[in-house]
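Shown here: the complex without one of its protein chains, the others still in place.
Then we have chain A:
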Amino acid sequence: MSKCTWESESNHGRIHQSLEWLPQQLFHEVIRKRLLIDGDGAGDDRRINVLMKSFTKWCHSNFSPEEGFSQYQRMLTTLAQCEFSMGKTLLVYDMNLKEMENYEAIYADIERSITSAHEKIAECKKEIQRAKRIRKNRQEYDALARVIKQHPDRHETLKQLEALDKELQQLSHIKENVEDKLELRKKQFHVLLTTIQELQQTLENDEKMESDDTQESSMENGD
C-alpha cells in the first residue's frame, strides 16, 4: 500500500464518497491516480462531474421552459469549457512531443561534435609529434651550421692554396735557373783552371827542354 502525500480536502471528500465500497489497496491506488491527475479539485474532473450531475438533474426534473433553457445553456457552457480544456491539453501534449524530438536532435548533435572533437584532438597530437621532430631536426641543423660557419670558406682556402702553389712553382723555377748558372760557371772555371795548368805545364816543359839544350851544347863544346 502506498501513502498519499498530498492532502486535498475537497477531493478527498468527494472520492471517499464514491469509492468507499472498494477494498483498501484498490482504494488507495485509485486515490493516488485521481490525485495525480487532478489533485487540487478545482479543474476538469470537477467540471465533468458537475456537468454529469446537472445533466441528470435536468433530464429528470421538471423545469419551466425558461429555467430548462437556461440550465441547458449553462450545460453547453460547461461542455464548451471542457472541450476548450481538452484542446489545450492536446496542444500541450503535442508541444511536449516536439520538445522531446528537439532535445533528441540536439543530443545527437552534441554526440557528433564530441566524436569529431576527439578526432581533432588525435590529429593535433600527431601534428605536435611531427612538429617536435621538425623542430629537433632544425635545431640540429642550426647547431651543425654554426660549427661549419666557424671554419673558413672553402673557396677562399682553395684560392689561397692556388696562390701558394704558384709561388712555390715560381720559386722552384728560380732555384733551377740559379742552379744551372752555378753549374755553368763551375764548368767555365774548371776549363779556365785546366787551361792555366796546361799552359804552366807547357811552359815548364819548354824551360826544361831549353835547359837540356844548353847543357848538351856546352857538353859538345867541351869535347
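Just so we're on the same page, a contact is a pair of C-beta atoms (placed from the backbone, for glycine too) under 8 Å apart; a residue touches a chain by one contact, two chains touch by 3 or more; residues count from 1.
Note that in this section contacts and distances are computed from a predicted model.
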Hidden chain of the complex, named as in its UniProt record, picked from "SKP1 component dimerisation domain-containing protein", "THO complex 6", "Transcription initiation factor TFIID subunit 8" or "BRCA1 associated ATM activator 1": "THO complex 6"
Residue touching the undisplayed chain, where the options are A:33, A:88 or A:136: A:136
Touch with the omitted chain, as defined above, among A:144, A:161, A:182 or A:199: A:144
Touch residues of chain A, complete complex, unshown partner: 129, 132-133, 135-136, 139-140, 142-144, 146-147
